[in-house]
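Would you mind keeping the following structure in view while I ask a few things?
Just one protein chain is left out here, and the rest sit where they should.
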Amino acid sequence: MSSPRYWRGIPQRYRLEAGKCKRCGKIYFPPRLVCDECKGREFEKVNLPKEGKILTYTIIRVAPSQCTDQAPYAMGIVELSAGSTGKDGVKILSQIADCDFDKLEIGMPVRIEFRKIYQEGEAGIICYGYKCVPI
Amino acid sequence: MRDVAIIGVGMNKWGELWEDSLRDIFTEAALLAIEDAGVDHIDSMYIGCMSSGLFVGQEHLSSLLSDYLGMGPIPAARVESACCSGGLALRTGFIDVASGMNDIVLVGGVEKMTDVSVGGATFALSTAADQEYEVYHGVTFPGLYALMARAHMHKYGTSRKQLAQVAVKNHFHGSMNPLAQYPQKITAEEVIESVMVADPLRILDCSPITDGAAAVILAPLDLAKKISKKPVVKIIGSGHATDTIALHSRNDLTEIKSTERAAKIAYEMAGKSPEEIHLAEVHDCFTIAEICVIEALGFVEKGKGGPATEHGITALSGKIPVNTSGGLKSKGHPVGATGVAQAIEITKQLRGEAGERQVKNAKVGLTQNMGGSGGSSLVHIMEVV
Partner (left out) sequence: MVGITGYGAYIPRHRIKVEEIAKVWGADAQAYKKGLFVEEKSVPGPDQDTITMSVESAFSALKRAQIDPKKIGAVYVGSESHPYAVKPSGTTVAEAIGATPDVHCADFEFACKAGSEAMFVCLGLVGSGSIEYGLAIGADTSQGAPGDALEYTAAAGAAAFIMGKDNIIAEAIDTYSFMTDTPDFWRREYQFYPRHASRFTGDPAYFKHILGAGKAMLEKVKMEPKDFQYAVFHQPNGKFPQRVGRLLGFEKKQIETGLLCPKLGNTYSGSSPMGLTAILDEAKPNDLIFMVSYGSGAGSDAFVWRVTERINQVRDSAVKTREMLNNNKSYLEYGTYAKYRGKIRKGE
(Lines give C-alpha, C1' and ligand atoms only; values in the text may rest on other atoms or scores of the structure.)
Protein backbone atom coordinates (compact mmCIF):
# COMPACT_ATOMS: atom_id res chain seq x y z
CA MET A 1 0.00 0.00 0.00
CA SER A 2 1.60 3.23 -1.06
CA SER A 3 1.55 6.22 1.27
CA PRO A 4 -0.23 8.57 -1.14
CA ARG A 5 -2.88 5.99 -1.92
CA TYR A 6 -3.50 5.23 1.76
CA TRP A 7 -3.56 8.89 2.73
CA ARG A 8 -5.93 9.92 -0.07
CA GLY A 9 -8.53 7.52 1.27
CA ILE A 10 -8.31 8.64 4.93
CA PRO A 11 -11.58 10.65 4.99
CA GLN A 12 -13.37 7.51 3.84
CA ARG A 13 -11.26 4.97 5.73
CA TYR A 14 -11.44 6.76 9.09
CA ARG A 15 -14.57 8.92 8.99
CA LEU A 16 -16.73 7.21 6.35
CA GLU A 17 -17.13 10.52 4.52
CA ALA A 18 -19.64 10.16 1.72
CA GLY A 19 -21.06 12.49 -0.93
CA LYS A 20 -24.74 13.38 -1.17
CA CYS A 21 -26.08 14.56 -4.52
CA LYS A 22 -27.44 18.06 -4.00
CA ARG A 23 -30.06 17.52 -6.67
CA CYS A 24 -31.59 14.14 -5.89
CA GLY A 25 -30.18 13.25 -2.46
CA LYS A 26 -28.57 9.92 -3.40
CA ILE A 27 -25.61 9.14 -1.19
CA TYR A 28 -22.37 7.76 -2.61
CA PHE A 29 -19.64 6.07 -0.63
CA PRO A 30 -17.00 6.82 -1.66
CA PRO A 31 -17.95 10.23 -3.06
CA ARG A 32 -18.01 10.57 -6.84
CA LEU A 33 -17.92 13.21 -9.53
CA VAL A 34 -21.24 12.35 -11.21
CA CYS A 35 -24.55 11.14 -9.82
CA ASP A 36 -25.64 8.14 -11.88
CA GLU A 37 -29.30 8.76 -11.00
CA CYS A 38 -29.74 12.37 -12.07
CA LYS A 39 -26.36 13.19 -13.69
CA GLY A 40 -25.89 15.94 -11.09
CA ARG A 41 -22.34 17.20 -10.54
CA GLU A 42 -22.69 18.89 -7.14
CA PHE A 43 -22.37 17.02 -3.90
CA GLU A 44 -22.26 17.83 -0.21
CA LYS A 45 -20.14 16.04 2.36
CA VAL A 46 -21.99 13.71 4.73
CA ASN A 47 -20.75 11.10 7.18
CA LEU A 48 -22.35 7.70 6.96
CA PRO A 49 -24.33 6.48 9.96
CA LYS A 50 -22.33 4.12 12.16
CA GLU A 51 -24.99 1.47 12.65
CA GLY A 52 -26.57 -0.99 10.32
CA LYS A 53 -27.46 -4.59 9.62
CA ILE A 54 -25.84 -7.52 7.89
CA LEU A 55 -27.25 -8.36 4.45
CA THR A 56 -24.95 -11.29 3.76
CA TYR A 57 -21.74 -12.66 5.27
CA THR A 58 -18.97 -15.18 4.85
CA ILE A 59 -15.98 -16.40 6.84
CA ILE A 60 -12.68 -16.03 5.05
CA ARG A 61 -10.52 -19.04 5.88
CA VAL A 62 -7.94 -18.76 3.12
CA ALA A 63 -6.88 -15.16 3.49
CA PRO A 64 -4.87 -12.82 1.28
CA SER A 65 -1.23 -12.62 2.32
CA GLN A 66 -1.52 -9.39 4.33
CA CYS A 67 -4.27 -10.89 6.49
CA THR A 68 -3.16 -14.49 7.00
CA ASP A 69 -2.57 -14.03 10.73
CA GLN A 70 -6.11 -12.81 11.21
CA ALA A 71 -7.77 -15.79 9.48
CA PRO A 72 -10.38 -17.02 9.91
CA TYR A 73 -12.36 -13.79 9.97
CA ALA A 74 -15.91 -12.89 9.11
CA MET A 75 -16.83 -10.40 6.41
CA GLY A 76 -20.20 -8.98 5.56
CA ILE A 77 -22.05 -6.62 3.32
CA VAL A 78 -23.66 -4.23 5.79
CA GLU A 79 -26.37 -1.69 5.09
CA LEU A 80 -25.66 1.40 7.17
CA SER A 81 -28.75 3.38 7.99
CA ALA A 82 -29.79 5.92 10.57
CA GLY A 83 -31.71 3.89 13.10
CA SER A 84 -34.71 1.90 11.99
CA THR A 85 -36.29 4.33 9.55
CA GLY A 86 -36.70 1.47 7.10
CA LYS A 87 -35.12 3.69 4.47
CA ASP A 88 -32.47 2.10 2.28
CA GLY A 89 -29.03 2.91 3.49
CA VAL A 90 -25.61 2.81 1.90
CA LYS A 91 -23.97 -0.59 1.73
CA ILE A 92 -20.36 -1.31 2.65
CA LEU A 93 -18.19 -4.40 2.71
CA SER A 94 -16.13 -4.87 5.85
CA GLN A 95 -14.84 -7.42 8.28
CA ILE A 96 -17.11 -8.30 11.16
CA ALA A 97 -14.89 -8.38 14.22
CA ASP A 98 -15.46 -9.62 17.76
CA CYS A 99 -18.21 -12.00 16.66
CA ASP A 100 -18.93 -15.63 17.35
CA PHE A 101 -19.19 -17.24 13.92
CA ASP A 102 -22.19 -19.37 14.97
CA LYS A 103 -24.13 -16.28 15.94
CA LEU A 104 -23.73 -14.60 12.55
CA GLU A 105 -26.97 -14.19 10.69
CA ILE A 106 -28.54 -12.11 7.97
CA GLY A 107 -30.29 -9.16 9.59
CA MET A 108 -27.95 -8.99 12.61
CA PRO A 109 -27.44 -5.42 13.86
CA VAL A 110 -23.86 -4.15 13.90
CA ARG A 111 -22.00 -0.90 14.51
CA ILE A 112 -18.79 0.56 13.11
CA GLU A 113 -15.54 0.41 15.06
CA PHE A 114 -12.12 1.81 14.18
CA ARG A 115 -9.64 -1.01 13.75
CA LYS A 116 -6.32 -1.88 12.19
CA ILE A 117 -6.87 -3.39 8.75
CA TYR A 118 -3.34 -4.59 8.14
CA GLN A 119 0.26 -3.53 8.28
CA GLU A 120 2.99 -3.59 5.68
CA GLY A 121 5.28 -6.12 7.34
CA GLU A 122 7.50 -5.04 10.18
CA ALA A 123 8.65 -1.75 8.71
CA GLY A 124 5.94 -0.41 6.41
CA ILE A 125 2.93 1.75 7.22
CA ILE A 126 0.02 0.60 9.35
CA CYS A 127 -3.34 0.78 7.59
CA TYR A 128 -6.44 1.55 9.64
CA GLY A 129 -10.10 1.62 8.71
CA TYR A 130 -13.63 0.59 9.58
CA LYS A 131 -14.87 -2.80 10.69
CA CYS A 132 -18.26 -3.80 12.06
CA VAL A 133 -18.91 -5.35 15.45
CA PRO A 134 -22.14 -6.92 16.70
CA ILE A 135 -24.24 -4.58 18.82
CA MET B 1 -22.21 -4.39 -40.76
CA ARG B 2 -20.99 -7.59 -42.37
CA ASP B 3 -21.78 -11.05 -41.05
CA VAL B 4 -18.89 -12.67 -39.22
CA ALA B 5 -17.94 -16.34 -38.96
CA ILE B 6 -15.52 -18.45 -36.98
CA ILE B 7 -13.41 -20.48 -39.40
CA GLY B 8 -10.65 -21.87 -37.23
CA VAL B 9 -10.06 -22.90 -33.62
CA GLY B 10 -6.91 -23.79 -31.71
CA MET B 11 -6.23 -24.68 -28.10
CA ASN B 12 -3.52 -26.55 -26.20
CA LYS B 13 -3.96 -28.71 -23.11
CA TRP B 14 -4.39 -26.51 -20.08
CA GLY B 15 -2.67 -27.01 -16.76
CA GLU B 16 0.52 -26.06 -14.92
CA LEU B 17 2.74 -25.67 -17.97
CA TRP B 18 6.11 -25.27 -16.30
CA GLU B 19 8.10 -25.68 -19.51
CA ASP B 20 6.14 -23.09 -21.48
CA SER B 21 6.31 -19.34 -21.30
CA LEU B 22 3.44 -16.99 -22.05
CA ARG B 23 4.68 -16.35 -25.58
CA ASP B 24 5.06 -20.13 -26.24
CA ILE B 25 1.58 -20.93 -25.00
CA PHE B 26 -0.10 -18.23 -27.03
CA THR B 27 1.80 -18.88 -30.24
CA GLU B 28 1.05 -22.60 -30.08
CA ALA B 29 -2.70 -22.05 -29.78
CA ALA B 30 -2.65 -19.35 -32.46
CA LEU B 31 -0.82 -21.58 -34.94
CA LEU B 32 -3.29 -24.41 -34.31
CA ALA B 33 -6.16 -22.04 -35.07
CA ILE B 34 -4.50 -20.76 -38.24
CA GLU B 35 -3.97 -24.33 -39.40
CA ASP B 36 -7.55 -25.27 -38.59
CA ALA B 37 -8.77 -22.28 -40.59
CA GLY B 38 -6.53 -23.07 -43.54
CA VAL B 39 -5.54 -19.42 -43.99
CA ASP B 40 -2.12 -18.19 -44.98
CA HIS B 41 -2.23 -14.68 -43.55
CA ILE B 42 -3.75 -12.67 -40.68
CA ASP B 43 -4.93 -9.08 -41.02
CA SER B 44 -5.09 -8.18 -37.32
CA MET B 45 -5.01 -9.75 -33.90
CA TYR B 46 -6.73 -9.22 -30.54
CA ILE B 47 -5.40 -10.77 -27.38
CA GLY B 48 -7.37 -11.17 -24.20
CA CYS B 49 -5.13 -11.25 -21.15
CA MET B 50 -6.01 -10.05 -17.67
CA SER B 51 -2.62 -9.30 -16.28
CA SER B 52 0.55 -10.41 -17.98
CA GLY B 53 2.14 -7.49 -16.13
CA LEU B 54 1.45 -8.85 -12.65
CA PHE B 55 1.94 -12.52 -13.53
CA VAL B 56 5.10 -12.35 -15.66
CA GLY B 57 6.09 -8.70 -15.64
CA GLN B 58 5.29 -8.34 -19.35
CA GLU B 59 3.12 -5.70 -20.99
CA HIS B 60 3.04 -4.71 -24.66
CA LEU B 61 1.66 -8.09 -25.70
CA SER B 62 0.52 -6.58 -28.96
CA SER B 63 4.13 -6.33 -30.07
CA LEU B 64 5.47 -9.43 -28.34
CA LEU B 65 2.84 -11.84 -29.63
CA SER B 66 2.60 -10.52 -33.17
CA ASP B 67 6.41 -10.75 -33.26
CA TYR B 68 6.37 -14.38 -32.14
CA LEU B 69 3.43 -15.31 -34.35
CA GLY B 70 5.61 -14.71 -37.38
CA MET B 71 2.77 -13.48 -39.54
CA GLY B 72 4.29 -10.10 -40.27
CA PRO B 73 3.95 -6.69 -38.58
CA ILE B 74 0.20 -6.96 -38.17
CA PRO B 75 -1.89 -4.55 -36.08
CA ALA B 76 -2.48 -6.14 -32.70
CA ALA B 77 -4.06 -5.11 -29.42
CA ARG B 78 -4.39 -6.56 -25.97
CA VAL B 79 -7.78 -6.05 -24.40
CA GLU B 80 -8.61 -6.40 -20.75
CA SER B 81 -11.77 -6.79 -18.73
CA ALA B 82 -10.51 -8.97 -15.91
CA CYS B 83 -11.89 -12.50 -16.34
CA CYS B 84 -13.82 -11.63 -19.48
CA SER B 85 -10.81 -10.33 -21.35
CA GLY B 86 -11.23 -13.30 -23.72
CA GLY B 87 -14.88 -12.54 -24.41
CA LEU B 88 -13.97 -8.93 -24.94
CA ALA B 89 -11.24 -9.93 -27.41
CA LEU B 90 -13.85 -11.92 -29.32
CA ARG B 91 -16.19 -8.94 -29.48
CA THR B 92 -13.43 -6.58 -30.49
CA GLY B 93 -12.35 -8.95 -33.27
CA PHE B 94 -15.98 -9.35 -34.28
CA ILE B 95 -16.35 -5.57 -34.60
CA ASP B 96 -13.12 -5.40 -36.62
CA VAL B 97 -14.49 -7.84 -39.20
CA ALA B 98 -18.11 -6.66 -39.07
CA SER B 99 -17.07 -3.08 -39.71
CA GLY B 100 -15.19 -4.08 -42.81
CA MET B 101 -11.93 -2.82 -41.39
CA ASN B 102 -10.21 -6.21 -41.60
CA ASP B 103 -10.98 -9.65 -43.01
CA ILE B 104 -8.98 -12.44 -41.37
CA VAL B 105 -8.74 -11.65 -37.69
CA LEU B 106 -7.07 -13.76 -35.02
CA VAL B 107 -8.74 -13.60 -31.61
CA GLY B 108 -6.72 -15.17 -28.86
CA GLY B 109 -6.59 -15.31 -25.10
CA VAL B 110 -3.78 -16.30 -22.80
CA GLU B 111 -2.82 -16.30 -19.14
CA LYS B 112 0.37 -17.63 -17.56
CA MET B 113 -0.50 -17.84 -13.85
CA THR B 114 1.98 -20.27 -12.33
CA ASP B 115 5.21 -18.28 -12.48
CA VAL B 116 4.11 -16.49 -9.31
CA SER B 117 3.25 -18.07 -5.97
CA VAL B 118 -0.37 -18.81 -5.09
CA GLY B 119 -0.30 -15.62 -3.02
CA GLY B 120 0.97 -13.70 -6.03
CA ALA B 121 -1.75 -15.17 -8.24
CA THR B 122 -4.42 -14.39 -5.66
CA PHE B 123 -3.18 -10.81 -5.50
CA ALA B 124 -3.22 -10.45 -9.29
CA LEU B 125 -6.75 -11.84 -9.46
CA SER B 126 -7.87 -9.50 -6.69
CA THR B 127 -7.20 -6.52 -8.93
CA ALA B 128 -10.53 -7.37 -10.62
CA ALA B 129 -12.32 -6.16 -7.50
CA ASP B 130 -12.54 -2.70 -5.92
CA GLN B 131 -9.10 -2.17 -4.40
CA GLU B 132 -10.10 0.41 -1.80
CA TYR B 133 -13.54 -0.75 -0.74
CA GLU B 134 -13.38 -4.53 -1.21
CA VAL B 135 -9.82 -5.85 -1.35
CA TYR B 136 -8.51 -3.37 1.27
CA HIS B 137 -10.85 -4.90 3.82
CA GLY B 138 -9.48 -8.41 3.30
CA VAL B 139 -11.95 -10.01 0.91
CA THR B 140 -10.93 -12.59 -1.69
CA PHE B 141 -12.77 -13.72 -4.81
CA PRO B 142 -14.05 -16.87 -3.16
CA GLY B 143 -15.18 -14.49 -0.39
CA LEU B 144 -17.15 -12.26 -2.77
CA TYR B 145 -18.87 -15.23 -4.40
CA ALA B 146 -19.47 -16.74 -0.97
CA LEU B 147 -21.32 -13.54 -0.02
CA MET B 148 -23.42 -14.00 -3.16
CA ALA B 149 -23.98 -17.68 -2.41
CA ARG B 150 -25.23 -17.04 1.10
CA ALA B 151 -27.57 -14.30 -0.12
CA HIS B 152 -28.89 -16.65 -2.84
CA MET B 153 -29.34 -19.50 -0.37
CA HIS B 154 -31.15 -17.19 2.03
CA LYS B 155 -33.43 -15.68 -0.62
CA TYR B 156 -34.22 -18.77 -2.71
CA GLY B 157 -33.34 -21.75 -0.54
CA THR B 158 -30.56 -22.86 -2.87
CA SER B 159 -28.82 -25.72 -1.09
CA ARG B 160 -25.21 -26.63 -0.41
CA LYS B 161 -25.79 -29.83 -2.41
CA GLN B 162 -27.12 -27.96 -5.45
CA LEU B 163 -23.95 -25.88 -5.51
CA ALA B 164 -21.90 -29.07 -5.37
CA GLN B 165 -23.84 -30.52 -8.29
CA VAL B 166 -22.57 -27.77 -10.56
CA ALA B 167 -19.03 -28.96 -9.89
CA VAL B 168 -19.97 -32.62 -10.25
CA LYS B 169 -21.64 -32.01 -13.61
CA ASN B 170 -18.80 -29.92 -14.97
CA HIS B 171 -16.17 -32.45 -13.93
CA PHE B 172 -18.22 -35.18 -15.57
CA HIS B 173 -18.21 -33.18 -18.79
CA GLY B 174 -14.53 -32.36 -18.38
CA SER B 175 -13.68 -36.05 -18.08
CA MET B 176 -14.56 -36.24 -21.77
CA ASN B 177 -12.36 -33.28 -22.73
CA PRO B 178 -8.75 -34.26 -23.48
CA LEU B 179 -7.62 -30.65 -23.08
CA ALA B 180 -9.08 -30.13 -19.60
CA GLN B 181 -6.76 -29.38 -16.65
CA TYR B 182 -8.69 -31.52 -14.16
CA PRO B 183 -10.61 -34.18 -16.06
CA GLN B 184 -11.26 -36.22 -12.89
CA LYS B 185 -14.83 -37.02 -12.02
CA ILE B 186 -15.86 -35.95 -8.52
CA THR B 187 -18.84 -36.61 -6.26
CA ALA B 188 -21.07 -34.19 -4.38
CA GLU B 189 -19.75 -35.60 -1.07
CA GLU B 190 -16.19 -34.86 -2.12
CA VAL B 191 -17.15 -31.26 -2.87
CA ILE B 192 -19.04 -30.80 0.40
CA GLU B 193 -16.20 -32.30 2.44
CA SER B 194 -13.35 -30.46 0.74
CA VAL B 195 -11.46 -27.72 2.58
CA MET B 196 -13.52 -24.63 3.37
CA VAL B 197 -12.21 -21.52 1.63
CA ALA B 198 -14.89 -18.91 2.44
CA ASP B 199 -18.10 -20.16 4.01
CA PRO B 200 -20.04 -21.76 2.35
CA LEU B 201 -17.66 -22.24 -0.61
CA ARG B 202 -15.09 -25.00 -0.47
CA ILE B 203 -12.03 -25.60 -2.58
CA LEU B 204 -13.97 -27.84 -5.00
CA ASP B 205 -16.48 -25.04 -5.55
CA CYS B 206 -13.68 -22.92 -6.99
CA SER B 207 -12.07 -22.88 -10.42
CA PRO B 208 -8.30 -23.47 -10.43
CA ILE B 209 -5.20 -21.48 -11.33
CA THR B 210 -4.17 -22.46 -14.85
CA ASP B 211 -1.75 -21.74 -17.66
CA GLY B 212 -3.28 -21.87 -21.10
CA ALA B 213 -4.24 -20.18 -24.32
CA ALA B 214 -7.00 -20.41 -26.91
CA ALA B 215 -7.45 -18.85 -30.35
CA VAL B 216 -10.07 -18.55 -33.06
CA ILE B 217 -9.91 -17.13 -36.56
CA LEU B 218 -12.71 -14.82 -37.67
CA ALA B 219 -13.62 -14.00 -41.26
CA PRO B 220 -16.48 -12.29 -43.05
CA LEU B 221 -19.23 -14.87 -43.67
CA ASP B 222 -19.06 -14.66 -47.45
CA LEU B 223 -15.34 -15.34 -47.48
CA ALA B 224 -15.77 -18.10 -44.90
CA LYS B 225 -18.25 -19.94 -47.08
CA LYS B 226 -15.78 -19.82 -49.96
CA ILE B 227 -12.62 -20.92 -48.20
CA SER B 228 -13.67 -23.04 -45.23
CA LYS B 229 -13.48 -26.80 -45.46
CA LYS B 230 -15.41 -27.22 -42.21
CA PRO B 231 -18.98 -26.24 -41.23
CA VAL B 232 -19.07 -22.48 -40.89
CA VAL B 233 -20.18 -21.08 -37.56
CA LYS B 234 -21.68 -17.59 -37.71
CA ILE B 235 -21.64 -15.18 -34.79
CA ILE B 236 -25.25 -14.03 -34.78
CA GLY B 237 -25.29 -12.04 -31.57
CA SER B 238 -22.83 -10.10 -29.45
CA GLY B 239 -23.73 -8.33 -26.23
CA HIS B 240 -21.58 -6.41 -23.79
CA ALA B 241 -22.45 -4.64 -20.55
CA THR B 242 -20.92 -3.49 -17.31
CA ASP B 243 -22.22 -3.14 -13.76
CA THR B 244 -20.81 -1.67 -10.55
CA ILE B 245 -17.37 -2.99 -9.78
CA ALA B 246 -18.16 -3.58 -6.12
CA LEU B 247 -20.59 -6.31 -5.19
CA HIS B 248 -21.99 -4.23 -2.34
CA SER B 249 -22.97 -1.41 -4.69
CA ARG B 250 -25.58 -3.57 -6.40
CA ASN B 251 -29.28 -3.56 -5.60
CA ASP B 252 -29.75 -7.32 -5.55
CA LEU B 253 -26.77 -9.35 -4.40
CA THR B 254 -28.18 -12.52 -6.03
CA GLU B 255 -28.39 -11.14 -9.57
CA ILE B 256 -25.75 -10.66 -12.23
CA LYS B 257 -27.21 -7.70 -14.03
CA SER B 258 -24.28 -7.23 -16.41
CA THR B 259 -24.98 -10.70 -17.82
CA GLU B 260 -28.71 -9.99 -18.03
CA ARG B 261 -28.05 -6.81 -19.99
CA ALA B 262 -25.39 -8.30 -22.27
CA ALA B 263 -27.62 -11.29 -22.95
CA LYS B 264 -30.58 -9.10 -23.83
CA ILE B 265 -28.49 -7.24 -26.39
CA ALA B 266 -27.14 -10.50 -27.84
CA TYR B 267 -30.57 -12.19 -28.00
CA GLU B 268 -32.03 -9.15 -29.76
CA MET B 269 -29.23 -8.98 -32.27
CA ALA B 270 -29.46 -12.72 -32.94
CA GLY B 271 -33.24 -12.69 -33.07
CA LYS B 272 -33.28 -15.60 -30.64
CA SER B 273 -34.86 -16.26 -27.24
CA PRO B 274 -33.30 -18.27 -24.40
CA GLU B 275 -35.49 -21.27 -25.29
CA GLU B 276 -33.87 -21.42 -28.72
CA ILE B 277 -30.36 -21.87 -27.37
CA HIS B 278 -29.22 -25.50 -27.60
CA LEU B 279 -26.19 -25.32 -25.35
CA ALA B 280 -24.09 -22.78 -23.52
CA GLU B 281 -20.63 -22.23 -22.11
CA VAL B 282 -20.87 -20.04 -19.01
CA HIS B 283 -18.47 -18.53 -16.52
CA ASP B 284 -18.47 -20.97 -13.59
CA CYS B 285 -15.56 -19.36 -11.74
CA PHE B 286 -17.38 -20.65 -8.64
CA THR B 287 -20.30 -23.05 -8.51
CA ILE B 288 -22.70 -20.30 -7.38
CA ALA B 289 -21.71 -18.26 -10.44
CA GLU B 290 -23.15 -20.86 -12.82
CA ILE B 291 -26.39 -20.92 -10.84
CA CYS B 292 -26.75 -17.13 -10.96
CA VAL B 293 -25.73 -16.99 -14.63
CA ILE B 294 -28.23 -19.52 -15.96
CA GLU B 295 -30.89 -17.43 -14.23
CA ALA B 296 -29.48 -14.21 -15.72
CA LEU B 297 -29.43 -15.76 -19.20
CA GLY B 298 -33.11 -16.61 -18.88
CA PHE B 299 -32.58 -20.37 -19.13
CA VAL B 300 -34.41 -20.80 -15.83
CA GLU B 301 -36.50 -18.53 -13.64
CA LYS B 302 -34.88 -16.35 -11.00
CA GLY B 303 -34.02 -18.45 -7.99
CA LYS B 304 -34.45 -21.74 -9.79
CA GLY B 305 -30.83 -22.23 -10.81
CA GLY B 306 -30.17 -24.64 -7.95
CA PRO B 307 -33.13 -26.97 -8.54
CA ALA B 308 -32.50 -26.82 -12.32
CA THR B 309 -28.96 -28.08 -11.79
CA GLU B 310 -30.16 -30.73 -9.35
CA HIS B 311 -32.73 -32.00 -11.86
CA GLY B 312 -30.17 -32.28 -14.66
CA ILE B 313 -31.60 -29.51 -16.85
CA THR B 314 -28.06 -28.30 -17.57
CA ALA B 315 -26.42 -31.72 -17.90
CA LEU B 316 -25.18 -33.11 -21.21
CA SER B 317 -28.38 -35.06 -21.59
CA GLY B 318 -30.53 -32.23 -20.30
CA LYS B 319 -32.74 -29.60 -21.89
CA ILE B 320 -29.92 -27.00 -22.11
CA PRO B 321 -26.47 -28.51 -21.62
CA VAL B 322 -24.19 -26.02 -19.87
CA ASN B 323 -20.40 -26.23 -19.86
CA THR B 324 -19.95 -29.41 -21.90
CA SER B 325 -16.24 -28.49 -22.06
CA GLY B 326 -15.98 -28.95 -18.31
CA GLY B 327 -16.38 -25.25 -17.63
CA LEU B 328 -13.83 -23.20 -15.76
CA LYS B 329 -14.08 -25.70 -12.94
CA SER B 330 -12.73 -28.74 -14.74
CA LYS B 331 -11.23 -27.32 -17.93
CA GLY B 332 -9.31 -24.66 -16.01
CA HIS B 333 -9.36 -20.88 -15.95
CA PRO B 334 -6.34 -19.20 -17.50
CA VAL B 335 -8.16 -15.94 -17.09
CA GLY B 336 -7.69 -14.18 -20.44
CA ALA B 337 -8.11 -17.37 -22.43
CA THR B 338 -11.40 -18.53 -20.96
CA GLY B 339 -13.71 -16.39 -23.09
CA VAL B 340 -12.05 -17.60 -26.27
CA ALA B 341 -12.07 -21.25 -25.17
CA GLN B 342 -15.81 -20.96 -24.60
CA ALA B 343 -16.21 -19.89 -28.23
CA ILE B 344 -14.06 -22.87 -29.27
CA GLU B 345 -16.29 -25.35 -27.41
CA ILE B 346 -19.43 -23.95 -29.01
CA THR B 347 -17.79 -23.97 -32.44
CA LYS B 348 -16.71 -27.60 -32.05
CA GLN B 349 -20.17 -28.58 -30.86
CA LEU B 350 -21.90 -26.75 -33.71
CA ARG B 351 -19.49 -28.38 -36.18
CA GLY B 352 -20.19 -31.83 -34.71
CA GLU B 353 -16.56 -32.25 -33.59
CA ALA B 354 -17.16 -32.66 -29.85
CA GLY B 355 -16.69 -36.43 -29.71
CA GLU B 356 -17.96 -38.11 -26.53
CA ARG B 357 -19.47 -34.91 -25.24
CA GLN B 358 -21.34 -33.99 -28.45
CA VAL B 359 -24.75 -32.44 -27.94
CA LYS B 360 -27.13 -33.88 -30.52
CA ASN B 361 -28.55 -31.48 -33.10
CA ALA B 362 -26.64 -28.57 -31.71
CA LYS B 363 -27.32 -25.66 -34.05
CA VAL B 364 -27.32 -22.58 -31.81
CA GLY B 365 -24.90 -22.03 -28.94
CA LEU B 366 -24.19 -19.26 -26.44
CA THR B 367 -21.09 -18.15 -24.56
CA GLN B 368 -21.17 -16.02 -21.42
CA ASN B 369 -17.95 -14.64 -19.97
CA MET B 370 -17.79 -12.25 -17.02
CA GLY B 371 -15.26 -10.22 -15.08
CA GLY B 372 -14.73 -9.94 -11.34
CA SER B 373 -17.89 -10.45 -9.33
CA GLY B 374 -19.99 -9.54 -12.38
CA GLY B 375 -18.70 -6.07 -13.09
CA SER B 376 -18.60 -6.82 -16.82
CA SER B 377 -20.11 -9.46 -19.07
CA LEU B 378 -19.82 -10.56 -22.66
CA VAL B 379 -22.43 -12.79 -24.29
CA HIS B 380 -22.09 -14.21 -27.78
CA ILE B 381 -24.51 -16.37 -29.74
CA MET B 382 -23.36 -18.59 -32.60
CA GLU B 383 -25.25 -20.57 -35.21
CA VAL B 384 -23.96 -23.17 -37.63
CA VAL B 385 -24.63 -22.13 -41.19
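Note that the chains take the letters A and B in the order they are written out, and that residue 1 is the start of every chain.
The rule we apply is simple: a contact is a pair of C-beta atoms (placed from the backbone, for glycine too) under 8 Å apart; a residue touches a chain by one contact, two chains touch by 3 or more.
Only a predicted model underlies this, so the values are computations on that prediction, with no experimental measurement involved.
Visitor: Could you tell me which shown chains are touched by the chain that is not displayed?
Guide: Its contacts among the visible chains are A.
Visitor: Identify the residue among A:C21, A:V90, A:I117 or A:C132 that touches the chain left out of the display.
Guide: A:I117
Visitor: Mind pulling the chain A residues that touch the left-out chain?
Guide: Within chain A, the residues that touch the unshown chain are 10, 14-15, 69-70, 95, 97-98, 100, 113-117, 121, 126, 128, 131.
Going forward, only the chains that are shown with their structure count from here on.
Visitor: On a C-alpha centroid basis, what's the spacing between chain A and chain B, in Å?
Guide: Spacing between the chain centres: roughly 32 Å.
Visitor: Okay, in this complex, where on chain A does chain B touch?
Guide: 9, 12-13, 29-30, 55-67, 70, 73, 75-77, 91-95, 106, 117-118, 127, 129, 131
Visitor: What residues on chain B touch chain A, complex-wise?
Guide: Result: residues 119, 122-123, 126, 132-140, 142-143, 146-151, 154, 195-201, 246-249, 253 of chain B touch chain A.
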